[in-house]
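Notes to accompany the following structure.
The complex appears here without one of its protein chains, the remainder shown in place.
Let's turn to chain A:
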């Protein structure tokens, strides 16, 4: 095996060369084909397997060598299904390099085999307690590399201790900090900083720069999640930053990088500060502003080195400082300085700097203080869009143009973006189209410009014009009568082109069908000419477009009675009335019938002009928001602009989940969804709109929860589409819930799915939920289906499980999330007791945390009978003649959970005069008192 003749191996192998490994690697490299490589690997795998299985115990060196070979094979992309045990054995070797290879193997090839994890954890535990810093670091690295939940469970408690212990070596502290960070990212619930918080924050003051560098990553992550607990880090970070910024380039010795003092740490400090608002303390703030100014000043100084590393490190800090300035958005002076600095970079010879400057300016454009300053660079940015050789830079330039656009420069920017679109890379065309469409709509002063722009979009990049875009132009034309004539004329002209995009035919068909009469006076666009023009495109179009055209034709019959016979003839032709496509055939048949039997009046009513659409958020905007990337920033900005009175309708508070918004496509045309006549009929059209605007109003998931605290049956949810009824019964710690889903419409719901999830803690140890019968994915119009859910309460809980319902109605996705009304009181067993017993137990539960109390205003009439009914519904026993004050109510019960029983007592004291209640709950468990009190306080 260890032949000498192999070529192409480095002469020196560092450390302990493993000769066999080098030979093997060399063999692989000499393989002429993939097959040869696989053959060689299989031979090696067989060899290793036999060594591992052999009777002769392997020495540590051989084991290490073979494990290392396996690792190499794995990294080449081949599967490895053995050797894990040998690697684990290496962990407990007494030779450092063997241990090290063992850990490397585990880190790269961790297996969720639980038996193995236990062994690995044991080895780690030994190394962590070895007090040998090198071994401790190896173990910490392994934990950080694997980062699994099992490891978090085993070590999340121990690592903070290592991190803050006085006698821990610096190198171990560094590893411990980052190891903890990794565990926090995977299992935040297991990393409890509590008592360590302040000591961890003070690591920012540590003398060792390496410790600070490692610790700050941890602190930043923790601050993002718990800003209040960590807020003392702000002043510490400012003073640390100030010391670095003001130090000479050689002060920090090895932490100076190409004459820049501690660039990594500086960036991280600036990043940490971005988790917080500007410091309130004037002195701290002053010091920070001074730092930021110094950083901006340094950018103007001549470079201390010509190396790119020097300028990169320096500019990394500068960009991070600018991010912080933008984040604060409160120092006009700094914002404008930042903008000027970025302006210089826009023309820098380094592509990287131009890219970053464009990107960073995008966010500056959204600040009121710097928007104007950004705008002054418009020519440079347009030039970048035209001349940059790298598509990613051009993309940034397009983003920036979009962000800096306002009423004053919209025409120029839209024109530039349109002309760029002609040569734009395919990968970014769709996004560009959306952006142009949005800008054109947002800043349209005269709508003929808007119509021209959209038609140009279709002409230039028709394939990338999504439905949202052309639906929107129709929506706007319908809503604005000042542009309808112009739109009709323009589409008519556009359709003259011998090859026009199908999207153009769609828009043309729709608009001429509605407003063709506005240009019919001109003999060049007489009704028949219009019809013939449209129909000349018909045979080239897809089914949905043909369907749309058929609707346009029937509208023509209404608009222009003189076209009736021509159009009827077309409808009557075999290619229509016997079309193999059901939708087209149905339309042809129905339209033909409608045109022959309906009176002119009826026709005029059915085929009346579309009524205006209710204004709401542009569907295009919703689409762009779904797209990721830095464009998202500018979309936020756009929304703000919109609220200030842009052309788009409000609705800025829409939540992040745009998928729950039914696609506005359906409400605009309803072509594919509804039956054909409905599509053209205005009354039906507007009904659809209403239905959807209702569905848009999502109930808050908790809205209905309150209603079910004291009752088990009722309607959980209802809108115009769907009703959800609920019946439930509970015994001991078990419950069964029946859900009834009713389709209130006459159209079927398809892909109907429901999922019950238990968020957070509920999932693992509080509530077991099983859904029984799986639902059919289809609910016919008017039908109801039933679902059964079994519930088991393991220990007490406060949150409620979530029920998510998804289905499609007429092509639009409906997405609904509700809280299931499972509350802790459902598991009450009433307990009858006499007055004496009650007060004795009341006294026994006298620890302060066992009691929860609320004083609140009455929300309903204080009717004794209603109160009694509600308290009974709560599930406790209502005890008569117990409280000396007959006005008061007292109750007793035991909550049954699998883990334990929780006795609870309740006292409700109404004060009719003040219209107030005082509610007191005492339980053997504090969380139960608290939760019951919260639930009940909303009931009276």
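Rule of thumb we're sticking to: a contact is a pair of C-beta atoms (placed from the backbone, for glycine too) under 8 Å apart; a residue touches a chain by one contact, two chains touch by 3 or more; residues count from 1.
By our rule, contacts and distances are computed from a predicted model.
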Name per UniProt, for the chain absent here [options: "Cell cycle control protein", "DNA replication complex GINS protein PSF1", "Piwi-like protein 4 isoform X2" or "AP complex subunit sigma"]: "AP complex subunit sigma"
Given A:88, A:101, A:454 or A:737, the one touching the chain that is not displayed: A:101
Touch criterion as defined above, residue of A:316, A:438, A:709 or A:762 at the omitted chain: A:316
Residue of A:48, A:68 or A:588 touching the missing chain in the full complex: A:68
Per the touch definition above, residue among A:222, A:267, A:592 or A:607 touching the missing chain: A:267
Touch criterion as defined above, residue of A:106, A:152, A:178 or A:451 at the omitted chain: A:178
Contacts of chain A with the absent chain, listed as residue ranges: 8-10, 13-16, 22, 25-26, 29, 68, 71-72, 75, 77, 94-97, 100-101, 104, 108, 130-132, 134-135, 137, 140-141, 144-145, 147-148, 171, 174-175, 178-179, 181-182, 185-186, 209-210, 213-214, 217, 254-255, 257, 262-265, 267, 271, 309, 312-313, 315-316, 319-320, 351-352, 354-356, 389-390, 392-393, 395, 628-630
